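A single protein chain has been omitted; all remaining protein chains appear in their positions.
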């Protein structure tokens, strides 16, 4: 952009094409899927006992067993931080720490909720894409058995990661194998497990391959980013870890009184693989946006997107004008890196308009 | 019931009249008010930035300022335990305990969430109806300044109480005056503040008289029991206490990502005093049920109901048959005491059918 | 005292006999036993690895195994609240509460340390002498399995109690039997276990009869009140509960760096039953004080003392003059009840002088 003078920039700003109907801020800026909201409305009929003693919750629990196995146990929760905190609170032993990527949501974006509520130290490991590697676990062996150090007792991985990276089933299995061999157990933050599933085969079998089949012990199954108005679930793939889950859910403020309204949404989301189909669409919209902008010389992508987000670096002067035209979030200001994210309701028209605006503003003519 | 033999009882059970459409279990067994659900559905339009940066949340915050005063600050939350925990977490100083009635929801029904998350001791006081009295606070003065004792730093009262009792505005003011004079601050758990408001005048002014005007510092404003699908609010009547509220809300798992869906519900609930009108109806239904059963010699009421619940003692042998016919919860098994509770959607027909069933089963002919 | 006028009282105060050399405030107002201090001094020789990797600690651990059994495990700690907190922190499961007497030190005198550090609710039960009874545990069964309630998971009893009462071995065994049958485990706060042992037989076998033989799972073994300068121990009679003890000790600030100075004291205290002999002396001094004052009509004892404290009620006007002459603490101001406590170094002369002063001041001539 060194050859774009201020006058030229002002001119481009003044002549931006029509903006998209939806911004590229986040998948949680989208509303709820129509089928989900219809189900929520339909559940508003008559009385149902509170706190999960209702038929919608029974159905949701059955649907999760269908997904993950007859022995697994699921607990509906209210939000994502709550699901992670609940899961980890049932997994740590006294003295344990939680190994995670330094970029993990639990480390960066939960205001210390894990430390406050679980009372456990996080043990963040360096990562460029949000993924952990087995050798990072192995390197913590020297902490084990030493009374002065938080014990690496739980590993938490995110699928897909906060940077849109994916673990293959084999990579998850290798992490779980190393963790289990070291006496650790494995949590997966699946806030975007739908996007990961869509990217890794688009089937329930694919999803099982990188969760229950790979050895993950406890899963936070994302609802809001997949298209619910609200609601997540904690799924105990290793059911013996669920012994105290019911009490912990209440303790960490995640027990809904009128739980049918969470459950009914999940029942719609999990019906006919709506969660996978919706995520496939969101992923495809990011892929399309990438293809429409990748060749621009001033828009630098680290990687081809795998799920529903890309993290380009842009000419710094362009960022604010582009954001004012159509909102998105910064990712790493020091690198002029931003995040563009799509959702279940992003349209082809939204993407094409956004790409046109980017091209208009940042392209060197 | 000593003169009712088993054959007679079996006969009565076999000949119960038609059951009500709705049980008398709890106000959180009811669904959402139609206006509330319509507003939730209407909010599902387009994108809105997450975590409260949306126009529905701005409107809800304005509505709470209209209710409580321009200087007050409100924060929407996800559930009632979470609202209480969030409020208290912003109120306690290190070393403080929370004075409450031994019957308080925070003491009995939150699985130790306050202790776990706030790390503060509760200091429960004896109570027959869930109310605290100023002399109970005064009697704690000997703890103050002694390093071995949790300091009575926060008082938490419930309006209306877990047993359906009400503080008058003067009673709240006296508690606040004593608390403030002793250097304590006052939280009100208003999970059923709508029912209390309806019972104490049915106007916003009435509600202000026992909250902000009486000196309450922080209020948990109930949503679910008043007719939301989900959602509560923490209102800082003393706004200086809100300095860390935003961070604490996230820490205690109470920050909704798609917050518009909480806010839109509140906007409908607070519109045209829907919350007060709905609670007046619920209260009236309990009152009607009381009048239809009070004269039964075997149904013993401690007090005339003030809000939407009564706690009669019944002939023990009658309880299970009655519950199987139309569900309600036990209160104190040792006294054969049960709780009958009405909600915004309880109908006159429900009440009359239920009273007829009670009369059929328990009356001594 | 209604017939003692102010002039007479002033006259008595002016003519008090010589005061004792030691007050009757507390056993922790006494210093350390000479043998204990000699051992501490003798340990100050050369270098020793920190944090317990020293020969004094090895010896102390062996001495505790000699006391309680070859399979038991002990951990030295720094103070009594810390020992209790450490013990309980290794015993609770997520969601658990700790059942205790309402008079328990952990409930009344630890500034909420258990709640803060363990994050668990205490479930205090009514008690007149600090003892719990099996039926109080049984009455909590209705909480078990209900997600809204802290689960009664650990019982903590104090031997001897804060009011100087004793559990017989059978009583402890009955509590443990009930607790274990209900799925709970049992902690004993033995801050004054030496006094209890002295009172219940004065032998190691006696001590075992109400601890390891009775089914207690984890014991806080008191050091300071028994004659150490500082130091306590947590003894895992059920060794499987010790799995995380080493980490928890560090987490709760109870790991001493120069641990030989704790261990050497314990080695002296446990040598030749010094702890039992010293406690027998302390108990005998209280017993003597009781016998010298029990017949005074205005000094009202609830019970004959069993260990090293009595709790008489005195004529209110006499309390401050007596305290100024020789210090002791109030117990229950509302009943003009005070506590007189003896220690390992209280002499017969101290007791006789104190009794003479009491007689001089409170006796009705």
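A few comments on the model shown:
The chains carry the letters A, B and C, assigned in the order they are written, with residues numbered from 1 in each.
The rule is short, and it goes like this: contacts are C-beta pairs under 8 Å (C-beta built on N, C-alpha and C of every residue); 3 or more make two chains touch, one makes a residue touch a chain.
Because the structure is a prediction, the values reported are computed rather than measured.
Among the residues C:12, C:63 or C:116, only C:116 touches the chain that is left out of the figure.
Contact with the omitted chain, checked across C:123, C:252 or C:319, is made by C:252. Within the whole complex, the absent chain has one touching residue among B:34, B:94 or B:316, and that is B:94.
Here one chain is not drawn; of A:31, A:82 or A:95, the residue touching it is A:95. Subunit B meets the missing chain through residues 51, 89-90, 93-95, 119, 147-148, 150-151, 243-244, 246-251, 255.
The chain not displayed touches subunit C at residues 21-23, 25-26, 28-32, 37, 40-41, 43-50, 78-82, 85, 110-113, 116-117, 224-225, 229-230, 247, 250-258, 260-262, 327, 343, 345. For subunit A, the residues touching the absent chain in the complete assembly are 95, 97, 108-112, 115-117, 119-122, 142, 147-150, 333.
Keep in mind that, in the parts below, only the chains that are shown with their structure count from here on.
Interface note: subunit A and subunit C, two copies of one sequence, contact each other through mostly matching residue numbers (shared numbers exceed half of all numbers used).
Distances between chain centres, each the mean of the C-alpha atoms, put C farthest from subunit B. For the pair subunit A and subunit B, the distance between C-alpha centroids works out to 35 Å. Distance between chain centres (mean CA atoms), subunit B to subunit C: 42 Å.
Mean C-alpha position of subunit A lies 52 Å from that of subunit C.
For subunit A, residues that reach two or more other chains under the stated contact definition are 247, 250-251, 255.
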